[in-house]
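I'd like to ask you about the structure that follows.
A single protein chain has been omitted; all remaining protein chains appear in their positions.
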């Protein structure tokens, strides 16, 4: 979906304002929000793709006014509700009144470092041939896609060149919706600035995206 | 600019919610905001194009959380400041402490109906030949345009057909920035739904835009 | 933008902000508060969809008028007394069994004020402006208008100063009706293209 998260090339947001000596967390709750998000993810109900989709599905006015960890926490509430681990009543009252579902998968303190170290690789066996090769000229799908996708609006319909082959990775467009990992070849595709922004491009600029095979067609 | 106002085709805003027996104004201040905007416009400092640009230049988070008349009033403050009719100090205090500039152009109550009836036509003499004719196939400029423009993002780079010739109208892209009316031929250009939204288009749909000649090139 | 504007003016900081600006401009001699009164009165009480409904009813009953609308909608509508601000350059769009027209302004809130009055909140809202172009059938369905897939949907995005008036299809069973009776069947939304003209049996 071309939601509020799809910010590339949008105008009007003003200057980038870096913060000097920025702390990792600006308040204690930010660290707790990160932690509770990771711990809840470990329950195994949803994928990273589904959690991204929950964030980008927040109302645009919320997405653009919330701090980043607020976006995370709101999306986490959505995910916990969707997968039956909490109810609206419980969120309102703070009092548990339904049984947990995946308590057996609770992430224990002493397992955290190992879980973080392992991460969650999304590469999968390369059982098909890649349709494109380095140097292939391709065009990004121009389609409106109502569900989750990793095609930014600014690259839709644009022509680029394959500059890297990353292997076969889990496909977010299906995985985010519980429709399976459906692994696909992943490419680096480079788009010249003038292809993306026409006469409004800065000189000598290009953008490379990581692009799943179903996103592109041969030029 | 491809700012927060450029909403066509963006996802995530939810259903349209019409209001039954909707009043013209939902609060007295809305009518006053409309009136003070029109009266201020009559002072002759800015064009309709400049006022649109002031609205779309509001911070996206403001634009998407404000009611429509709030957007108008905030933009009006910007315009009055820009053209020296009020100062920040005056806006803060509410107390006049600088001389007005265009008080001689104050719109009087007894002139309002005539001014509204006359409106502000933007058609201009047709001193050049139109470059395109009904049936011409054209492509919308794909360019990033940092200033005011009436090319919606969703139509950039798309191919369409001229279906109407509207005459020669004031060109918003220059007029909004005080760079002159620079009148241009205006066309109706029709874009098939599948051209705009690819495989995501609803069947049997098309969108026609009013398009200034500099926005398009021959296909 | 809010779909549900706050109706409680006492609590609305915009009320104070608007008053403060008006007062400042009046004290500086830039704004005549009586002019604001006239503007508010005009759009609250005098100009509204009833104007456009008269145009539609006449277009249904008077072929010469319909032809004139096709040739020069601006002048023809102005000759009925509906002219001026935000109706300087009018076009009419004729619905047929084959083609349904629907108007939006994705970039702001362009609307034919002199013919339909000020636009409703939904017309100015992000949901309508975002979706009318990309999923007009879904939007129409939310308005209760379900058109067969054979009916082409033509959306008009008002990106310049041209303003559009949709002429809905004349309902069956209204042969011989007066213009005034016909006009009563023409809703505001039908002239934007998010509704059909009302059927006679639905007319109370």
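In this document, chain identifiers A, B and C correspond to the written order of the chains, with residue numbering beginning at 1 in each.
As a convention for this text, contacts are C-beta pairs under 8 Å (C-beta built on N, C-alpha and C of every residue); 3 or more make two chains touch, one makes a residue touch a chain.
Keep in mind that this is a model prediction, so the values were computed, not measured.
Chemist: Just name the one of A:35, A:146 or A:180 that touches the chain not displayed here.
Modeler: Residue touching the absent chain, from the options given: A:35.
Chemist: Provide the residue numbers of chain A that touch the chain removed from this figure.
Modeler: These residues of chain A touch the chain that is not shown: 5-11, 13-19, 22, 24-29, 31-36, 38-40, 43, 52, 55-56, 63-71, 73, 76-77, 80, 85-86, 90-91, 94-96, 100, 102-103, 106-109, 111-113, 115-123, 150-152, 154, 164, 166-167, 169-170, 172, 186, 188, 190, 196-197, 200-212.
Just so it is clear, only the chains that are shown with their structure count from here on.
Chemist: May I ask which two chains are joined by the most contacting C-beta pairs?
Modeler: Result of the pairwise contact count: B-C comes out on top.
Chemist: By C-alpha centroids, what is the most central chain here?
Modeler: So the chain sitting closest to the middle is B.
Chemist: Could you state the distance in Å from the CA-based centre of chain B to that of chain C?
Modeler: 17
Chemist: In whole angstrom, what separates the CA-based centres of chain A and chain C?
Modeler: Chain centres of chain A and chain C, defined by C-alpha means, are spaced 41 Å apart.
Chemist: Quick one: chain A and chain B, Cα centre-to-centre, how many Å?
Modeler: 34
Chemist: Scan chain B for residues touching two or more other chains and write them down.
Modeler: 9-11, 13-14, 56, 63-65, 196-197, 200
Chemist: Of all the residues in chain C, which ones touch at least 2 other chains?
Modeler: Residues 126, 134 of chain C touch two or more partner chains.
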